Every structure is written in C-alpha cells, then in structure tokens.
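Just dropping this structure here.
What you see is the complex with one protein chain gone and the rest in place.
Chain lettering (A, B and C) follows the sequence in which the chains are written, and residue indices restart at 1 in each chain.
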Amino acid sequence: MFTAFSTVRLHQTDAAGVLFFGDYFRIAHDAYEEFLESIDYSIRFVIEEADSLLLIVHAESDYRRPLRVGGKIKTEIIVNRIGGSSFVLGYSIKSIDGATIANLTTVHVAANRANGKKRSLPKDLADKLRQHLKEAD
Amino acid sequence: MFTAFSTVRLHQTDAAGVLFFGDYFRIAHDAYEEFLESIDYSIRFVIEEADSLLLIVHAESDYRRPLRVGGKIKTEIIVNRIGGSSFVLGYSIKSIDGATIANLTTVHVAANRANGKKRSLPKDLADKLRQHLKEAD
Amino acid sequence: MFTAFSTVRLHQTDAAGVLFFGDYFRIAHDAYEEFLESIDYSIRFVIEEADSLLLIVHAESDYRRPLRVGGKIKTEIIVNRIGGSSFVLGYSIKSIDGATIANLTTVHVAANRANGKKRSLPKDLADKLRQHLKEAD
Partner (left out) sequence: MFTAFSTVRLHQTDAAGVLFFGDYFRIAHDAYEEFLESIDYSIRFVIEEADSLLLIVHAESDYRRPLRVGGKIKTEIIVNRIGGSSFVLGYSIKSIDGATIANLTTVHVAANRANGKKRSLPKDLADKLRQHLKEAD
C-alpha cells in the first residue's frame, strides 16, 4: 500500500462548498503519479516516451463524506489485480483520522504507442506493481 | 433523452494529447446542468437555495475512444431510474457522427440542506425527470 | 471583434460561491479557441502540428463583478496589437445585458516547434488577425 497526503484546495471545491465530485479522480491520479514515482517509474517517461501507453478504460468512485477547503486527506493506493495486459488500482481517500471519504477504482490497459493496440504490461512495471498487490500487503 | 453539444477545449486535454479521464465527469456534469435548465430546474437554485440537496454518491465511466483538442461531441443524457429519494443518470458521449466515446453513470440522492439526512425527491423534480425516463423514451 | 457565449458551470465555481479567479483564463482561452476556429485556423493544427507554436508569455485579468453558477456570459475578443512575431488579445467578459465582469489580456509569441526560438508570425494567421484588429473594428 502506498499513501499520498494532500490538502483540499479552493479551486477543487465548488459553489456547493465541497470538493467537486469529478475532482476526486484528480486526487486519485495525483496519488497514482506519486506512487509511480515511488516505484521509480517516471510519469513523464510514461506520458512522453514509453513504448507502452497505460490507458484508463474504466474509473469509478463511491462518495461517503464531503470534503471542504483546507481539509487534510490521505489517499491509500493498492493494486487490486494484475493481468497480462492490465491492472486495477483501488484508492481509499480518508481524513487524517482515518474516516473514509471516498473509494475509487481505475482500470489501466497497456497499448502500443505506435498503433494503439493492446499489448502485454511492461515486465518491470508488472514486477513493481506486484509488490503492492492486495494479497501481498 | 436530452442532448448537449460541446467542443473539447485545450485545458481539458493533458500531456498525453487527449482529454484527461477525470474531465469526462466535467463534461457529463456540464450536460446535466444544461439538462436541468432545459426542464426549468435551475442549477443555481439547487446549489444555493433548495431545501433539498442532490448529492452524487456514485459515479463511473467506461472509456472507448480518446478525444483530442477541438473535437466536437454530443452528450446524450437519459434517466435510468427514479427511486423514492434518488435517481440514476446515464450519459453517452459520442462524436458528432455517432461513434461512442464514453459511457458514464451518476447516482444522485436527495438530502435535507438543514441536516444532511436523506429525504424524498422533490415532487416537481421527480415529475420532470420521469419524462426523460429510459422506458419512456 | 469576435463574441463567444457560455454559461458558468459548477466545476468552475469555488467554495466562495463564485467563479474561481484562475478560471477566467480558461473562459478566455475557450473563446480564443472558438475565435481561431471562426477564422479557419484550427487549434488542433496549432497544438499538434504547426511549425509555429504560439506561446503565451503574459496574461492578466481585472475583475469587476463576481460570477455565479448558471450565469450567462459573453466574451468579446479583440486583437489589440500585431507585431512581427507576436500579437496581443483583449477579452471583455460581460453579462448578457452588457455589464462588464472582467477584462483580460494575453500576449502570444510565435516560436519554432523544432527549437523553441522566436520566429515571425505565420503570414496567413497575421492576415486573419488583422481583420479583427482594434482600429479596424
């Protein structure tokens, strides 16, 4: 499990006074980028150069508690599943004292940059993800 | 069914050259706001004044095709279900020529502004939503 | 002068109940993209392919009135100046009844995609911009 810490910023809130529901996915992806850095898998390399794109094909979120500006949160990431060409990440956004705020899931599929076709996960990435696999935790 | 039209703007894209996955939820919510206006149910009233808040408790998206800056899209909204205190919206984001780009769902629950507790859907809203219910289409 | 119409969406507002100050630049750039389309100068071409990048080197905004969710606005764009390798755009964001909400300025400089060096404005773009030049209006 990897944990990222952040604070709810004004631009993430909306006129209802709480974090906009779509911006939970930003918080999750920010944590994912920090997670990739932590396993030495550069997001810049993934985005700009890697032969293998990692496409998000599904994303979902369950919202439990609202978040207000200045709120301190932690996002716990776990690898729920690793397949031949895909992996599934689970995110648990919690307040600092541990109350669950939202649970999110993203499904990522590897594709060739050249032609967009599905391909197997890069071995080094799969190996690194495996260390954060749910059952291994 | 209600249809909203829009164009992918630069700030919605990311360094991978495509619409950021979290911003599909913005496009869906923009269309939802336009839909509410179309049934004379003001989003400003909902956000700022109504006794009944409409909380999003679940959201999900399946991604089929990428979107690039300048892309012309339409978002079709349908009411999938109306319950006593909740409703479920389905969104189909398509290119102008009809190719499916993404399918999204949001689940909304009515709550009292005063105490945050679940309450029944406002009758006028339920009546208006019913006219866009899936089977009625 | 080119005019773009839009509606303030929930995700653009913040917990103060009004449009987040940084998001006025999004509204301005959205209008700029629509303006480029109107003069047949594709934003996708500019971003993805053109030899000449158009870099924003300065941006500013004066805020007069707040904007709330659902607000209907128009953004008037005028070309304030065209130089050998740069141009300056002025934006006036107004309510539909004409009250000024904010005035923005962006300064754009042409640069070679290959090496990032300043270059002269593409002639076809300069010609098209000239038709929207302040004094010509």
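Just so we're on the same page, a residue touches a chain if its C-beta (ideal position, glycine included) is under 8 Å from a C-beta of that chain, and two chains touch if they have at least 3 such contacts.
Everything numeric in this text was worked out from a predicted model, so none of it was measured.
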Pick from A:Ser42, A:Asn112 or A:Gln131: which residue touches the chain that isn't shown? A:Ser42
Sole contact to the chain not displayed, among B:Phe2, B:Phe20, B:Tyr63 or B:Tyr91: B:Phe20
Out of C:Phe2, C:Phe25 or C:Tyr91, which touches the unshown chain? C:Phe25
Touching the hidden chain in the full complex, which residues of chain A are there? Just list them. 7, 9-11, 17, 26, 29-30, 33-34, 37, 42-44, 47-48, 68-70
Taking the full complex into account, what residues of chain C touch the chain not shown? 14-16, 20-23, 25-26, 29, 47-48, 53, 55-63, 106
Touching the absent chain: which residues on chain B qualify? 10-11, 13-18, 20, 22-23, 68-69
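Here, only the chains that are shown with their structure count from here on.
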In whole angstrom, how far does the Cα centroid of chain B sit from the Cα centroid of chain C? 28
Whole-Å gap between the CA centroids of chain A and chain B: 23
Any chance you could list the residues of chain C touching two or more other chains? 10-11, 17, 68-69
